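What you see is the complex with one protein chain gone and the rest in place.
Let's turn to chain A:
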Amino acid sequence: MMTYIVFILSVIFVVSFVGFSSKPSPIYGGLVLIVSGGVGCGIIMNFGGSFLGLMVFLIYLGGMLVVFGYTTAMATEQYPEVWVSNTTVMGVFLLGLLMEVMLVLYVLKSEEVGVAFKFSGVGDWAIYDTGDSGVFSEEIMGVAALYSYGAWVVIVTGWSLLVGVLVVLEVTRGD
């Protein structure tokens, strides 16, 4: 099972994305986001990225999602919508589940059948090594490279985040 752990985790990842894309109330969307964040962290860790997985838990789940949860709790309504309370929401959720099940069967059962992509079995999702080449771990080197060779990326993404805050404040300010 450990060779297919990434595949299983990615299926749970997609199912939880379907869970919040079918738009229940934001509280339940946040709940499913926690699950998907944890599972995503598991996927990254299986490729040897322990630092990045920790980042997901700390910053994404422990910072951003907590703030989101508090603001949603302030703005919540008396009877929030669950997946089974509204026919539309349940319908979209079941549709998403059905599509994921069909995709999984397509990946597992058929050898080399191509529609737009050639799925040759489970392929990239099965891990056979950890990706450590030599003495240094690849992933920490990647993070270090972000701040040396990728300084322009850091500047651009930092500026985008600042402008994102300004834009959101400007749009919600009203007159």
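By definition in this document, a residue touches a chain if its C-beta (ideal position, glycine included) is under 8 Å from a C-beta of that chain, and two chains touch if they have at least 3 such contacts; residues count from 1.
Assume contacts and distances are computed from a predicted model.
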Worksheet item: One chain isn't displayed here; going by UniProt, is it "NOP2 nucleolar protein homolog (yeast)", "NADH-ubiquinone oxidoreductase chain 2", "Fibrillarin" or "Aspartate aminotransferase"?
Response: "NADH-ubiquinone oxidoreductase chain 2"
Worksheet entry | Absent-chain contact - pick from A:V84, A:M102 or A:L166 | A:L166
Worksheet entry | Contacting the left-out chain in the complete assembly, out of A:I59, A:A73, A:M141 or A:V156 | A:V156
Worksheet item: In terms of residues, what is the contact footprint of the unshown chain on chain A?
Response: 116-117, 152-153, 156-157, 159-160, 163-164, 166-167, 170-171, 174-175
